[in-house]
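All protein chains but one are shown at their positions in the complex.
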Amino acid sequence: MDLNKNDLIIRVGGEGGEGVISVGDFITQACARVGLDVYTFKTFPAEIKGGYAMYQVRASTEPVYNHGDTFDVLCAFNGEAYEMNKARLKPGHALVYDCPGDFEPDIPEGVHAYPIPMTQTAKELNNVRAKNMVAMGALSVLFNIPEASLREVIETKFTRRGDAVVQGNLKAFERGQELARALKKTDSWAIGTPKADAKRDVIVMSGNNAIGLGALIAGLEFFSAYPITPATEVAIYVAKHLPKRGGTLIQAEDEIASISQVLGAAYAGKKSMTSTSGPGLSLMSEMLGMSFMSETPCVVVDVQRGGPSTGLPTKHEQSDLFLAIHGGHGDCGRIVLSVENVHDCIGLTVTAFNLAEKYQCPVILLSDGSLAFSTQSVPYPNPDDYKIVNRERWDGKGEFKRYALTASGISPMVDPGTPGGMHIATGLEHNESGMPSYAGENHEIMQAKRFNKLKTVANDMPLAEVDGQGAADIGVIAWGSTIGVVREALQRLRAEGCKVKGFYPKLLHPLPVQQFEDFGAGCKRILLPEVNYLGQLAHFVRAETSLRPESYTICGGLPFTPEMIVKRVKEMLA
Amino acid sequence: MDLNKNDLIIRVGGEGGEGVISVGDFITQACARVGLDVYTFKTFPAEIKGGYAMYQVRASTEPVYNHGDTFDVLCAFNGEAYEMNKARLKPGHALVYDCPGDFEPDIPEGVHAYPIPMTQTAKELNNVRAKNMVAMGALSVLFNIPEASLREVIETKFTRRGDAVVQGNLKAFERGQELARALKKTDSWAIGTPKADAKRDVIVMSGNNAIGLGALIAGLEFFSAYPITPATEVAIYVAKHLPKRGGTLIQAEDEIASISQVLGAAYAGKKSMTSTSGPGLSLMSEMLGMSFMSETPCVVVDVQRGGPSTGLPTKHEQSDLFLAIHGGHGDCGRIVLSVENVHDCIGLTVTAFNLAEKYQCPVILLSDGSLAFSTQSVPYPNPDDYKIVNRERWDGKGEFKRYALTASGISPMVDPGTPGGMHIATGLEHNESGMPSYAGENHEIMQAKRFNKLKTVANDMPLAEVDGQGAADIGVIAWGSTIGVVREALQRLRAEGCKVKGFYPKLLHPLPVQQFEDFGAGCKRILLPEVNYLGQLAHFVRAETSLRPESYTICGGLPFTPEMIVKRVKEMLA
Amino acid sequence: MNAPIKLQERFHKVQLEPKDYRDGVASFWCPGCGHSGVLTSFLRSLSEIGVEPENLVSISGIGCSSRLPYFVKSYKMHTLHGRAGPVATGAQLARPDLAVVVTGGDGDGFSIGGGHMPHMARKNVNMTYILMDNHVYGLTKGQTSPTSHRIMKGSVTPFGAVEEPLDPIMYMLTYGATFVGQAFAGNVKLASQLIKEGMEHKGFSFINLLSHCPTYNEIDTAKVFKSACETLDVGHDVTDVSIAMQVVQKAKQEGRIPTGLLYKVERPTLDERMAELVTRVGGHKDYDLRKVIDLSRP
Partner (left out) sequence: MNAPIKLQERFHKVQLEPKDYRDGVASFWCPGCGHSGVLTSFLRSLSEIGVEPENLVSISGIGCSSRLPYFVKSYKMHTLHGRAGPVATGAQLARPDLAVVVTGGDGDGFSIGGGHMPHMARKNVNMTYILMDNHVYGLTKGQTSPTSHRIMKGSVTPFGAVEEPLDPIMYMLTYGATFVGQAFAGNVKLASQLIKEGMEHKGFSFINLLSHCPTYNEIDTAKVFKSACETLDVGHDVTDVSIAMQVVQKAKQEGRIPTGLLYKVERPTLDERMAELVTRVGGHKDYDLRKVIDLSRP
C-alpha cells in the first residue's frame, strides 16, 4: 500500500529470557538514532519466567501513529513463537527463523523464508546468551537496519559489563550478518532511508517512563504508589530520578495508603501523585471524594488493563472510564484526561498537574496496557518549553478563608507553616472557613462552587483535534491509544476517496460538549471505536451531547488495527 | 385543600433527650392502630447528645405517600424548636408550646396558639422526664388523636419498666389532656376518623428495619457489616433476629472485610448481604467486581446520605447512583434497585436476594437517609406470600463446569462439600472450568455471557408503574422516596385539570429501556426531579434511551415536597 | 434435626496419596521457587489428615503464592489482593464443618491485607493461614515486601528498603492466634507436620513458611533460609505467649529463625460463639418469622 512505503514492521518472538526484548529495543534505538519514527508493541508472558514474549517494531520515514495491522517480517526464535504467529504469515511476508532449531516450519506458500542457525552459531561462539545478537545481525542485513547505529547501541548497552561482553556480542552480531549475506534475498522489505531533514533530536521512551518524566517536568515533589501491573514502571522510573530533584517516593502498604499520603503531601504544599491500575483505582474511590470535597489537588495515573476484577492483568483494555468519571459516592467531581501516545504521556502529565494545581481537585490520567510498554520516538522535550502552573496561594492579606466563595470558584490555598493561614481541610460539608455546616443552602452553594469551577477546564486545554476538513460521511471519535489507529485508518480511507473525519478528545471529563457538537454537526454518521465491552465513552457522549455515536467495541486484550477501522467504516459507507 | 382533608401533619420539636422521638412514635403507633395510614419524618441533631430533634407525623384516612409539604400543627418543647420552625408557621397553623418555658413566642398573625405548661407540670408531678407525656396529652385532646390507643401504647411501652413508670406517664398524659381541655380550640385541625373498612392488620416500621425484615423473609443466612450512619439500624435489626433463624451476623473490621466475608459465605452456599452508606460502598468497589467476575451472588444495601466524601452524614440525598452503577474498574455489571417507601424496603429486599441468587451477581439496593428512619404503616407482610428464589444448583450429573456456557448465560452453582463439584471461583478471566484464560476470544465470550444474562432482569420484575393514563403534557420520572412525593403532586395537578403522568422505576440498572421509551412516547415533556446535584438518573436516561428529561435537582439535605413538584410542573405548563 | 457435623469428624475419613490432592493443572512457578515446596508440604499434610477433597476449601488472594489453590483438588477461591482472610472468614462461618485454608504471600497478607490479620486471629476463626513468606513481591516482579530486609533493593526502592522488616510470627503472637508455627518451605517434613497440626487445631492457626524466590530475591536464598532456621528446643513450652515472644526476639538478635511449633492454646472459636448465640435464643432454620414480624405491630 502506498502509504506504507518506507514503513516496515518487524516482529521478534521467542521465549522470555532469550533476549527478544533486547533485540526489539536495539532495533528501535538504532532506527530512532538515524531519524526514523518508531512505534513498538510488546506482549509479555503470563508466567513470571519463560513463556512466549513478543516485541514488534514499526519504523518509518513518515510519522507512525500505531503498531500497524500486522508484521511484514517475523523473526521466530523458537517453535512457540512460530506457532503463535503462523496464522498471520501471509504471502509476501518474510520469515527469519532459527534453523536448526526446536521446530521445522512448514513455510506457507509465498512467504520468504530465511533460516538462520541462531542457537547453533551462539553455541559455536561459546556464547549461548548471544543467540539474539546472531538474529539481529541477520535482520540488519536482510532488512537494511542501520548497521552503524546498531553497533553503537550494542556498545553503549554492554559497556557497563566490560569490553569482553561488548566484543562477544558484536562478534555474534557480525556472524549473523555473514550468515544472512550468504542467503539470497527474495523479498523487497527494507527499512526506509530517513529523509535528509529527519529530526534526530529525539528520545525513545515507553509510555510509563514518559509519564514519570512528565511528572518530573511538571514539578513533582511527592509520589506514593503500590506496585501493580501494568503501572509499576511509572513508579520505578520516578524512584530513580525523583531523589535527584530532592523529592520523595514511597512504596505504600496499599493503594488506599498511597492516595492518602498523596493528599497529605498535597495539603502540605507539594505537587503529589500516585500511579496504579484498575483495582487500585477502585480502592481509591473514597479518598478521591475527599480530594474533591476538601479541594486538595492530586494526580492519579491509571494504566488500564483488562478487567473486570483481577481480569487480564497483562492485557490491553480501555475500560476504566466509568470508574474514572463516576467512581465515588455522592456527587463527586474530578478531571479525567487520556493519553494517545508516548508524546502525550509527557505533555498531558504536565497538564494533569497544572489542572490539579489550578482547580484543586483530583485529576485522573488514563493510559493503557499497550501504551505502558510501547516505546516510541518523540522529539526531545525541553523542560523550559512547558508551561507550569502552581496553585494560587494566599497573599497573606486580611482574614484567610480556605473555601472563600470567589467568582471563579477557586479559593487560594496556603501552605502549613504560614502564619495567619491556619484552617482545616475537611471531607465534611463546610462553610467558607471550613467549619462543618449541614445547612441545606450551604450545601447547595458549596456544591455549585466546586462544580462550577470545573466549567472552565476545557478552556485551559487546546481544542480537541479535528482530523480532516469539511463535511464527512463518517466521523470517527476515538480516545486513548485508539486515536493513533484511527489516524492511519482515516489517511487510508481518504486516499481511497472516502469523506471521513476524526475527533480526538484528550479531556474526557468534564466533557467539552460544544466541541463534540461542532464536530458532530459536520458528520452524517459517527463511529466510536473503543477497547471495552460496554462502549464507555459512547455512553458519556450520548448522555451529555446530542450525538448518537455508533459503538464499535472489542475486548480481546489487543488494540484495534487500522485495517479494522477501515473495514468498519467501509461497511458503514456501503 | 380538598385532597388533604382527614390528613393531618403534626411536627414535634425539642432538645434531643426530651422525649421528642417517643411522642412521635406513640402518636404514630396509636394512629396506625386505629387504621390510619401514617408516614413519619425525623431529623436528628448532628451532636451526639442534645441538639435539636424533630419528629413529624402525617396521619390520614387515605393512603399517604410522603411526609407532606409542611406541618399543620407544631408542638415546640423549647425555644430552639420554635426558632427552627418559626419561618414555616403560617396563618391557620396551630402552635402548641411550653409556657412558661425558655422562650416567649411572638405568635404570628393568624396562628392558633395553645400554651401548655409542659415543663412546669412535669415538675409539679415530680416527674421531669414526663414533660413529653404532658405535651402528648394536650395534643391528643386538641387534635383528636385516638386517646384509647395512646393509652394502650403508653402501657405497652412502659410495662417493662414497672407499673410505677406506667402510672407516672399516664398521669402526666392525663394532666396534659386536662390542661388542653381548659383551652379554647380556635382551629379546625383534627386527625381524621378512620374509615369503617380501614385495614388494621398492619405493622409500623422504619425503612432500615424493613430492609432487615425483607432480608429475613428472603432467607438471609449470613450478614456482615461495619457501622455507618444512616445504615447501622439495618444491622441492628438483623443482629436481633437473625440468630433466631440460626444465621450469623458479624461486625467486621471495615467495609472491605464485610463485603469479602459476604462473598466467602455466598460461595459457601449461603444467602448473604451487607449494608452500608456511600463511603462504605466506595470501599467495596473492587470486591463488587470480584462478585461479578466470579459470579458470586451478593446483596449490598446502600442507605444513601449527603455526599460527597464524609459530606452530610445525617442528611437526605439520592446521590450514589453513579457509584452504584459505574463504581468499579473494567466493564463490570450489577443490578441496581431502589426503594420508594417502607413497603418496598420489605418487598424489594426480597427481590434483591431473588435476583442475586438467580443471576449470580451483585445486587445493590438503594435506600436513603430520610427513608432510613421514616416509620410507616404497611400491611402485615405474610412471609408465605413472597416468592423466594434459590440459586440453581448443579444436578450432580456429568462433569461440573462452574462457568458453563448456557443459553441463558446462567451456570449452575454447587455448594462446597458436594462430591464431584470441586472448582475455583476466580477474579481472573477464566474459561468454562474456571481456569485462567487470557485468550482474546475467551474474554469476549465470557464478558458476553456475564452481561447477556442480565438482559432478562427486567422480565423478572413487574413493569415499572405508570401513574396516570392517556397522553400527558408533562411526564414525571422519579426514583427512590421522591416517587411518593410525585404521586401526591400528580394527584393535585390532575385535580386541577393538568394532564400529567408519572413513571416510577424500581429497577435502575440494567435500565428497562423499552418501558422508558413507552412512557416517554406518551408525554410531551419529561421532568425528572431527584435529590442530588448532577441529575444522576437523568444522565442514565439520556445515555440509554431516546428521552431527554429535564432535570430538577435539589441538594439541601431534605426530600422534595409535593408542592415543589406541583409548582415546577405548572411553570413548565405555563 | 441432625446434629451438625463437626470439622474434626471430617478428618481421617479417606486414605489418599499426596498426589491425589494435586489438581491437574501445571504449576506456574519459576523453576526452583520455594512455593513448590509449600505445595508439596500441603499435599502431604492433606494426605495425612485424610480429609475428602470436597470438604476442603482453599482460598487465596493475589501473588505468585496465591496461585496455589489452582494446584490443589478442593473447593477454592482465588480472590483479590489482600482479601483472602476475610473471604475465608465468611466461608468458614457459613460452613464451620469444612476445612478452610488460606495460602498467600507476605505482601498479600501483611501489606495490603495487614488490616484483616489481627481480627481473624483475635476472633479465633477456625481456619489455617499458611503464609508463603519470600520477603519479596514476586508476581509484580521484585519490589520489597514488609518482610524484606533493609538491604534489599526493590524495583521501586532502587536504593534499598527504608523500613524495618516486620516479623509475621511476632505479629501473630501479639494478635492472639491460637496456633503459631514456622518452617523453611524446603523442609517438607516439618512444614507438612505443622500444616497438619494447624489444620487439626481448633482455632486460628498460622504457619509461616520461609519460601525463597530465586527470581527476585537474591538475598534470602534457599541456602540462607536453611542455614538460619533452627528448630526449637525440645522442651519449649508452647502454651506461654511470653516465652514464645522471647524466643523469637532472642533468635532475631542472633540472626536465627526459630522453626517448629511456637505457640498453641485453645479458646472458643468464632463459629462456636456464634452457635452459642443461636442456642441462647432458641434459634433454628424454621423459626416462625411471624413471631418477629408481630413485634412491629403498632
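By written order: A, B and C. Residues from 1 in each chain.
Definition applied: contacts are C-beta pairs under 8 Å (C-beta built on N, C-alpha and C of every residue); 3 or more make two chains touch, one makes a residue touch a chain.
Fair warning: this is a prediction, and the values are worked out from it, not measured in the lab.
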item: Touched by the hidden chain, restricted to displayed chains; value: A, B, C
item: Of B:Pro243, B:Gly333, B:Gly409 or B:Gly556, the one touching the omitted chain in the full complex; value: B:Pro243
item: Of C:Cys33, C:Val136 or C:Met274, the one touching the omitted chain in the full complex; value: C:Met274
item: Which residue of A:Gly264, A:Pro412, A:Gly440 or A:Gly522 touches the chain not shown here; value: A:Gly264
item: Of A:Met435, A:Ala471 or A:Ala495, the one touching the omitted chain in the full complex; value: A:Met435
item: Residue, one of C:Tyr171, C:Phe184 or C:Phe206, that touches the chain absent here; value: C:Tyr171
item: Residue ranges of chain A at the interface with the undisplayed chain; value: 28-30, 32-33, 153, 202-205, 209, 213, 216-217, 221-222, 224, 241, 243-248, 250, 252-254, 256-258, 260-270, 272, 286-287, 290, 294, 377, 380-383, 415-428, 435-436
item: Absent chain, residues of chain B that touch it; value: 46-50, 225-229, 232, 235-236, 239-240, 243, 249, 251, 253-255, 279, 309-310
item: Footprint left on chain C by the chain that the document does not show; value: 110, 112-116, 118-119, 122-124, 146, 159, 162-166, 170-171, 174-176, 241-242, 245-246, 249, 267, 270, 273-274, 277, 280-281
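In this text, only the chains that are shown with their structure count from here on.
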item: Chain centre separation in whole Å, for chain B relative to chain A (CA means); value: 45
item: Chain C residues counted as touching two or more neighbouring chains; value: 78, 80
item: Of all residues in chain B, the ones touching two or more other chains; value: 286, 290, 294, 426-428, 436
